[in-house]
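Omission of a single protein chain aside, the complex is shown with its protein chains in their original locations.
Which chain is which? They are A, B and C, in the order written, and residues in each are numbered from 1.
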Amino acid sequence: MAGNTFGDFYRITTFGESHGVAVGGVIDGCPPGIAIDLAAVQHELNRRRPGQSAIVSQRREPDEVQFLSGIFEGRTTGAPIGFIVENKNQKPGDYEHLKDVYRPSHADYVYDKKYGLRDYRGGGRSSARETVSRVVAGAIARQAVPDIKINAFVSSVGDILLDKPYQELDFSLTDSNSVRCPDAATAARMEEYIKGIRKEGDTVGGTITCVLQNVPAGLGEPVFDKLHAELGKAMLSINAVKGFEYGSGFCGATMKGSEHNDVFNADGTTKTNLSGGIQGGISNGMDIYFRVAFKPVATIMREQDTINRAGGEVRLQGRGRHDPCVVPRAVPIVEAMAAIVLLDFYLKQQAYI
Amino acid sequence: MAGNTFGDFYRITTFGESHGVAVGGVIDGCPPGIAIDLAAVQHELNRRRPGQSAIVSQRREPDEVQFLSGIFEGRTTGAPIGFIVENKNQKPGDYEHLKDVYRPSHADYVYDKKYGLRDYRGGGRSSARETVSRVVAGAIARQAVPDIKINAFVSSVGDILLDKPYQELDFSLTDSNSVRCPDAATAARMEEYIKGIRKEGDTVGGTITCVLQNVPAGLGEPVFDKLHAELGKAMLSINAVKGFEYGSGFCGATMKGSEHNDVFNADGTTKTNLSGGIQGGISNGMDIYFRVAFKPVATIMREQDTINRAGGEVRLQGRGRHDPCVVPRAVPIVEAMAAIVLLDFYLKQQAYI
Amino acid sequence: MAGNTFGDFYRITTFGESHGVAVGGVIDGCPPGIAIDLAAVQHELNRRRPGQSAIVSQRREPDEVQFLSGIFEGRTTGAPIGFIVENKNQKPGDYEHLKDVYRPSHADYVYDKKYGLRDYRGGGRSSARETVSRVVAGAIARQAVPDIKINAFVSSVGDILLDKPYQELDFSLTDSNSVRCPDAATAARMEEYIKGIRKEGDTVGGTITCVLQNVPAGLGEPVFDKLHAELGKAMLSINAVKGFEYGSGFCGATMKGSEHNDVFNADGTTKTNLSGGIQGGISNGMDIYFRVAFKPVATIMREQDTINRAGGEVRLQGRGRHDPCVVPRAVPIVEAMAAIVLLDFYLKQQAYI
Partner (left out) sequence: MAGNTFGDFYRITTFGESHGVAVGGVIDGCPPGIAIDLAAVQHELNRRRPGQSAIVSQRREPDEVQFLSGIFEGRTTGAPIGFIVENKNQKPGDYEHLKDVYRPSHADYVYDKKYGLRDYRGGGRSSARETVSRVVAGAIARQAVPDIKINAFVSSVGDILLDKPYQELDFSLTDSNSVRCPDAATAARMEEYIKGIRKEGDTVGGTITCVLQNVPAGLGEPVFDKLHAELGKAMLSINAVKGFEYGSGFCGATMKGSEHNDVFNADGTTKTNLSGGIQGGISNGMDIYFRVAFKPVATIMREQDTINRAGGEVRLQGRGRHDPCVVPRAVPIVEAMAAIVLLDFYLKQQAYI
């Protein structure tokens, strides 16, 4: 109800503010008996972690997850998995000057309107630091649905597009560069561009493409909880996301039926895949792919006009440690949310077999 | 869980197949004491109804809603509102030839994979006829949040774009033409194009833009149930939808922070509105606007290659009564889902005041 | 949220008022491919129906269920099952005199306080007529969990107790008398007593015992959704219920651990069963048994003092058609709710196997 829980069957509830004691969460509904590879969980957190390269926020957080319950002798027990990640490098003092100021295109103003008060330290609950908990839950989910391959990558930064079909990409190269684009030449251009943007004290948006492979046919519920509707909600719930499309997406809206229909092969696969692996909200066994649009980070290192709580006009200079472009660090978050959605639908489908 | 319910507080559960006895639903959580304008509900159904113009499906359905409960002496009582709309013009015989055939880019194949059997008559549960129930629930919701203005319109058909900002449009003209585009000249081009497509036995996609005005600040829940995430899920759950974007959308992913940030006026409004009326998942009082992409209808009046249940290859000739382009009739559906989302968040917000 | 839905996976949403057009509901989450015996559903409705004997309400309702969706060619399809039961013998005029009067120990007063208005015709939504929909959903649930045996029976009326352990009863005799007590001698005394009560214009309470057999070990979720906690909620949600106990129940509160513990046999069964087939909220494979207390029906055929909406004191004479004792007709309702709870937990458990 209050929006801090996601999933029906495999369900994650998160808590924590950017500069509070810790962020964390509870995973409920994880199947019992799963051997958990803790290093793999930490690996995903490291991919999301600030300070990992020159083009991301320089906040220094070890982001070490502590599991408090639900795992016994290396295996999940069916009990809820509580976990925390301490905020080691919290610097609430950095935000004292924002106590009464509303930063443009941040959530400061609406939190005050909604709640009547707010934790102003680094965006409080509205900070993307909350996604730490999603990454943990996603990493556990991936281990519970091991056959499904989940690969996200940066497909554009500003106007620089990765102009190749995903089938031509080698996903093992995604993490080989700091921007997380699996095409080396494009990645180099993107990195160069982000460095320039940072120097200008500016930020830039981008897109992430995600490909889900080996998804069995039959996942997703018709009508309201269509597989792509839940994927869409999951992605739109990530900080800074402005759009979601799957399969042919917005481009499909310009096409004719005779072009768009995916003709079957005798084995039930299709010759084309404009459907994006989902028909009527249910997976058909083909690759699922979707694209997520992220706006530029709102905190820029320039002076901006804004207002304070009393409605007075003030000048604001960006401070703190921020990303010039959010998409490189958002790649593991997109993958995590996809894993959570898939496991949730997988468990639902199991119930009827 | 099984996906036929939407909303937490204002909650709609729908049932019914395209060629069964009736479609209908239950609205739970409608505030008590609301005077219901039944003609306004029927008006919305008429806007969605097939057979209303030359460019939509010629199925003849009166689509008259019968309320069975929850309304007493013209007012809602707080009890659940059960309703049905009979399928008068059902022609299950039209679909006998599809019993064992999987139509390309329809849900036939995945329903068989998921459930092991399916109601093949006109797509059964996967038919957009289900949206009748959404329109009823949305029409009731609109009457319970009367100050909010909800206006959707067709913003593109194939490659024909309505190339004006929504602020320059007169929404009262949306229904003045059969395509539901409030710009007369563009509408005429779209109609002409759809007629041509129909003659070719083909179909075409399009987009709908929706604008929500007078939304109070503070609606939406942070983290997973962001206002735009729920709107996105609601829209993506409509048949044939492939994408959703709000505010700057996919275009925002190409922008810089210095261009994208919405600077405040002293009263908390913003000089620009690339945020699309939502910050951090919560409404800020500015106009909310979003765009929804619809693929071309999969049933075309041409012969196509496909397969049957046994994996045999067959030729299929489209039959039945279908829309050449779905967006004109989808306008009231988009508005209905937006109304349901808004009322749900409005009630949640009330709980804390 | 608004309380008209029960169950997570197998989920029933009901609607309808006592003297409205119809009562009905939507069953969502029923497994696909179940062959539905419609006569068995109607049989359960007939057991609940008024007018079936001299000791129940004389309202004449055929209570014929019409299924509107979700069943195709005799089998469930996985789609939601919508159904209605028309109110044929509605006599709203019988209730005109109650428009502004609050009947003692009825819900009239609290509905006005909660909603600001109410449908006063026969209790409106607060009438036990709502349980028609539960019986339909329960009858479907029983067909989806066929191996589990569910047997409820009247175990007391007023001070007359059925003083035998359930193991000595022949459940096939439960319906052989109008009071639904499987012991003929006790049943005869109960019937006589109820007839006397009716002549006095009075009513009387009673209890129902329910036994669930062949329940596999492992159903129920620990902590909040314990099997007995859900059974308890389900029973307490039935009109007129004042108490619930399972296994040793209230008597167990007077016992010592050395007396109460159920010692295991080598096969995991237990020598005694004071646990009532549930340990830690999870079924252990032994018989589950519980007891439900019903208060006397509030409508009596005598003059009573009461108040009206304006706070004025008035005399009220009971009218309409009412039961002198609710337990005989409540037996199928108790069984229906038990079936719904069991199927719901059964499906959840399937998800992890």
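We take it that a contact is a pair of C-beta atoms (placed from the backbone, for glycine too) under 8 Å apart; a residue touches a chain by one contact, two chains touch by 3 or more.
Note that this is a predicted model, so its numbers are computed, not measured.
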| item | value |
| --- | --- |
| Candidate in contact with the missing chain, chosen from C:I27, C:L45, C:I81 or C:A107 | C:A107 |
| Contact residue for the chain not shown (choose from A:I81, A:L169 or A:V297) | A:I81 |
| Contact footprint on subunit B, counting only the chain that is left out | 1, 8-9, 31-32, 78-79, 222, 347-348, 350-353 |
| Absent-chain interface as seen on subunit C, which is shown | 1-6, 8-9, 14, 102, 104-107, 109-111, 113-115, 125-126, 130, 156, 158-159, 197, 202-207, 217-218, 220-226, 228-230, 232-234, 236-237, 239, 242-250, 252-268, 270, 274-276, 279-285, 293-300, 302, 304-307, 311-313, 348-349, 352 |
| Positions on subunit A where the hidden chain makes contact | 1-2, 4-5, 8-9, 11, 13-17, 20-26, 28-29, 32-33, 66-70, 72, 75, 77-82, 84, 111, 114-119, 124-125 |
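Throughout what follows, only the chains that are shown with their structure count from here on.
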| item | value |
| --- | --- |
| Inter-chain pair with the most contacting C-beta pairs | A-B |
| Relative to subunit B, chain with the most remote C-alpha centre | C |
| Between subunit B and subunit C, centroid-to-centroid distance (C-alpha), Å | 39 |
| Whole-Å gap between the CA centroids of subunit A and subunit B | 27 |
| Junction residues of subunit B, two or more chains touched | 1-2, 4-5, 8-9, 14, 111, 114-115, 125 |
